[in-house]
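Complex shown without one protein chain; remaining protein chains in place.
Chains: A, B, C and D, in written order; residue numbering restarts at 1 for each.
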Amino acid sequence: QNATLKIGFVGVTSGPAASWGVSNQRSMETRAAWLNELGGVKIGDKTYNIEIVPFDDQKDPKRAIAGMEKMAQDGVHYVVGPNVDDGAAAVRPVAEQNGIMYFPYAFPKELFTAPASNAILGMVANYQSGPAIYKFLKENKGVKKVAFVAANESDPLSQRESGIAAAEALGLEVVSGNVTYQVDTTDFTPVLLPVIQASPDLLVLSGVSPANAPQLIRSARELGYTGLISTETGQDASVLQEGAGELADGFISVGGASTPELASETMTEFVDRYTKMFGEYNDESNTKVYALEYILETLKANPAAIENVDEFKKTMDTFEAANPFMKGDAKLKYVGMTSFGQKRQVSVPLVVNEYKGGKFETLFVGQVD
Amino acid sequence: MEQIIANGLYLGAQYALIALGLTLIFSLMNVLNFAHGQMYVFGGFVTYTVVVQLGLPFIVGLFASAIVLAVMGAAIEKFLFAPVVRRSKRDESTMLLAAGIAFFLDAVILLFFGEKQRGVPKIVNGVLNLDMRIIMPYDRILIGVLAILLIVAFIAFMHYSRTGRAMRALAQDKVAAQLMGVNVSRYSMIGFALGAMLAGLVGGLLVTITGVNLGMGGPTSVKAFLMIMIGGAGVISGAIAGGFILGMMESVGLTVLSAYGDITYLVIFASLMVFLAVRPQGLMGKPWG
Amino acid sequence: MTPILQIKNITKRYGGLTAVNDVSFDVKAGEILSVIGPNGAGKSTLFKLISSFVPATSGEVLFNGGRISSLAPHKVAQMGVVRTFQETTIFRSMTVRENIIVSHHLRSKASLFGFFLGTKQAKEDEAAFASSADDIVDFLGLQAIRNELASNLPQGHLRALGMAIGLATDPKVILLDEPFAGMNHDETMKMVGLVRRLRDERGVTVLLVEHDMPAVMKISDRIVCINFGQKIAEGTPQEIRENEKVIEAYLGSEDAAIGM
Amino acid sequence: MTKILSVENVELYYDHIYALKGVSIDVAEGETVALIGANGAGKSSILRAITGLRGIKSGQILYQGERLDGTSAADVVRKGISMVPEGRRAFPLMSVKDNLLMGAFTRSDKAEIEQTLENVLTRFPRLRERYHQQASTMSGGEQQMMVIGRALMARPKLLLLDEPSLGIAPKLVQDIARAIVAISRDEKVSILLVEQNSRMALSISNRAYALSTGSIALSGNSKDLMNDDRIKAAYLGGEL
Partner (left out) sequence: MIGKKLLGFIAFLVVVFVLVPLFISATGRWDFFYTLTSVALLSVGAAGVWLTFYIGRINIGQGAYALIGGYVSTILVTQANVSFWLTLPLAGLFCAIISVAIGFPILRLRGVYFAMVTLVLTEVARLTALALPITNGAKGITSIPLPGELSIFGLTIIPAFGTLSNPRFGFYIMAVLLMIITYLVLWRIVNSRLGHLCRSLQQNEELSASIGVNTAYLRVLAYAISSFFGGIAGAMFASIAQSIYPSSFVVADSVNFMLYCFLGGLGYVFGPMLGTLLLYFGWDLLSIAREYQLLIYSGVMILLMLVLPNGVLSLLDKKEGSR
């Protein structure tokens, strides 16, 4: 008889932004079910079944706090989420008071820089991937002029700002950097018209949601834009396929490790199981498989951390384990010294993909330190 | 310039069609249907399912959307709105019901159709390009024209058909309409079904261009509210005018104000508030809606 | 003595339509003056102009020699010029008594904040309103329905309530828009008596619009007749009854076959 | 004479208000019957009961020998009963034409509707002049004509009129009274007329009922009632 280890998820799984959280929660549930099926996870001398405790915060920071309180109540010490900046900032006091480590998908540096100590960035931040992408495109595709568009919401706007800074640091010319759109826009032609008229070589869709990306691409192409289009968020290939068809060819985005060049057997099986469980895979989940894996592997490395996050924090500095989702000898370890001055970020491969004919192909893989 | 106007017209036609159904329901029942946007999204998903998943022709999908939504609208009216309107003391109470239905549809859409953005492949390919001055993909032109045809058909229906006349009468005075032999509960239901059907049709039409996702419902409702406010609540012509004006405002505003970035929508909304403060009943509304 | 109300060349245009066209007349303190005229002649509009509910296109209204047009309607009411409505306008989901009590607003000495705090003055005010409301109920003979919800009242009682609301404001001039509509002869005569007493006992100047000719003839000291927004006659009931223009435009000639 | 309508011992409530306390009236074919009474006596309530706008508590209503109570308002119209409601209730945003056509809602034969329309317009020439005008912009009297015309468009066998003279200038009241007489004469319609203008009502009707707080106080031949002292005192007053 296995004991139960509860891992929390606080994020948005209903309403307009549901897709952020749903893919997140599902990837956790898929992995948990799989591990349980294999007999559980052995941490120290006990074997645990993993239980995912989800909480839908409706993308409301006030709810997110309630969710984190609930996690504390349930004795959960490890939580994945929230999915957006404001929620991640709002839960910080609760997490720190109750000894909870949480893995937000939000980029504000204050969350990860001391004195903040309990948040661990669960993916690659755009201020890390952006420069890498722009640099690659500058060197390989001769990009000189960049334009940015973003939804007028906190997360995308922050991402645009750091994107612009990165581009300028690389010596690129930012020809349009202040066009925004409402997330509910149904026709992007008027939005993009002035951007395209500035004739950039690269159009960056800052923090674009998978729902808006195909429309934006399509409108840009239909307006006659022939340059490159990229984003630093994860995307879903089938959504691009349906929404923009071949117009989306060449679109550059950040992904996990599910492209054939990189995916290990574990990753392939993960995708299969996910598809079986929920009917359809969501490529966004690629980037979201890691948090749970990191939590479990770190606990394995230091079983005392199950009840005590200080132990967890101690272990983080030295922790290293094999990355099961990638081919080759990729490692799981904590990074972030450059960006945050402390190791508060999971090390995942910075996989830059290019969409082609309904699939992603890996353009290059980078590393974050 | 031409491009801006063309964009505005296209957006306007699309918006006007969305606002029509909402204003119809509002004028008939005095219900501000918060769930209108969700109905639109539902329509889009139905078309998507029929066309992409079942592989049937687009027109079948469109019809399926219309029928599914009409049935849904009729049921919502008959089993939910009618009893609540009958028993509640204040008209506004239906807003809670409408909001509940909006949430419910959101939940149903998430469970049935998933969290992803869905789209139907273009129905016609190619882009009209008048020496770079007007660029407009053919599918948009087609949808724009279809939208305008639908609007015209709808107006004609409301004005010249017996059913249309009965619905207008119902909207203006329920008791008097009853005294003319109009079966109020039946025609309220038909009206609601018609409004919902329009929402479904627009969803079906636009899924080929903008796609749908479950998040679009709420914001779409809000936009539709804006349109009927600009034009005047409960007045069909007002809804149409409101749709075109909002479309034009967005198109012009986004171009003219693009240099100022983030404030485009701030300006649009603020000018809207000023406009309503000056003209409280919208362009064509009866005073006080 | 200056007239209590002076209407001077007042005009109201709605778009292309001139609802009231250059109308002038005076109202003496303590008189009952009726305004008659065909439907749509502009009578109600005239009342709205006097009570400042709509702004005049041109012309002005003087009350005790001071200009009241262009003041806010509640200001005009504060000065003592109060209108009742043609449509039966009441506070629908209050009882008859609540309707009357709330209408005592102008008489309150305590401030709104005072009422909020429940000061002594506020309590005195409330008590005074309640007893005055009961007086008005008695005066108008509404005892039987005092606790009835206003929305349940039939037409006739609604009109009486409308008048009660007007009375509660303690007006110097009251404008009654069709106070007898929907009443039968008996009730009309009762109301006529009440309006008289209103003038005699409370010294209120009364302006009224009415289509019930027997009542108008009986009650009025003077009558003003307007047609298509213009004043076509002014005089005593007797003069008006015989005025050719008024007969032509409004009264019609008698016809025994239909009892009129 | 055969009865077209008989109301038998009808009781009607509004929540806790007992509005009709066992009222019986009847109307014969082709007859004009007046219903007079004080405010709140229940006159409108009787009409509401007949048209099915309001359900009754007990008693029954027979129309051409068949039970009418329990029938929905819409079906009552189909059976040939039209009502001109209290306060006119025109469709304010519709043209005169559409208002009239609404009156024929229950009918489907286009040609016959055209014919009736023609008759109505001939009877009320004013409506022909204002054929395309929006109803809300017409004067009260014109609107009253229009709603009477609208009721006639259904080609009713029984016409119910609720205070058609309310708020109407004397001259127009005369026109309306004449129109009622003419309708009764030309179209062989039975009429039940509720009026506050009792003198007018008694002059143009065959029989009359006086209603007092929910029950019938007096009834009889209009000519006789006109000379009845109780009626004179309560409803007619002295001079005109």
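Details
Everything below uses one rule, namely that a contact is a pair of C-beta atoms (placed from the backbone, for glycine too) under 8 Å apart; a residue touches a chain by one contact, two chains touch by 3 or more.
All values derive from a computational prediction rather than experimental measurement.
Within the full complex, the chain left out of the display is in contact with A, B, C. Checked against the full complex, the one of C:Leu17, C:Ala72, C:Ala127 or C:Ala144 touching the unshown chain is C:Ala72.
From the options A:Pro108, A:Gly163 or A:Gly243, the residue with contact to the unseen chain in the full assembly is A:Pro108. When the missing chain is restored to the complex, the residue among B:Leu9, B:Val71, B:Val108 or B:Val252 that touches it is B:Val108. Which of B:Leu54, B:Val152, B:Val256 or B:Ala270 touches the hidden chain is settled by the complete complex: it is B:Ala270.
Within the full complex, the residue among C:Ala29, C:Leu62 or C:Val102 touching the omitted chain is C:Val102. Listed for subunit A, the residues touching the missing chain in the whole complex are 13-15, 54-56, 58-63, 65-66, 69-70, 72-73, 84-86, 89-90, 92-94, 97, 108, 110-111, 152-158, 161. Listed here are the subunit B residues that touch the chain not shown: 26, 32, 34, 80, 83-84, 87-90, 92-93, 95-97, 99-104, 106-108, 110-111, 218, 222, 225-226, 228-229, 233, 262-263, 265-266, 269-270, 272-274, 276-277, 280-282, 285, 288-289. Residues 51, 53, 72-74, 77-78, 82-85, 89-94, 98, 101-103, 105-106, 108, 110, 112, 115-116, 118, 122, 125-126, 165-166, 168-169 of subunit C touch the missing chain (whole complex, contact as defined above).
Keep this in mind: only the chains that are shown with their structure count from here on.
Via touching contacts only, the remaining chains, with subunit C excluded and nothing moved, are held together as one piece.
Remark: the per-chain Cα centre closest to the mean position of all protein Cα atoms belongs to B. Distance from the subunit C centre to the subunit D centre is 30 Å, each centre being the mean of its Cα atoms.
Within subunit A, contacts with two or more other chains are made by no residue at all. For subunit B, the set of residues that touch two or more other chains is empty. The chain pairs satisfying the stated touch condition come to A-B, B-D, C-D.
Residues 14-15, 17, 36-40, 44, 86, 138-142, 163, 166-174, 177-178, 181, 196-204, 233-237, 239-240 of subunit D are the ones that touch subunit C when the two sit in their complex. Only residues 37-40, 86, 152-157, 178, 181-187, 189, 211, 213-214, 249-252, 254-260 of subunit C touch subunit D when the two sit together in their complex. Here subunit A touches subunit B in the complex through residues 14-19, 22-23, 152, 157, 176-180, 182-184, 186-187, 189-191, 193-195, 210-211, 214-215, 222-224, 236, 238-239, 242-245, 279-280, 282, going by the rule given at the top.
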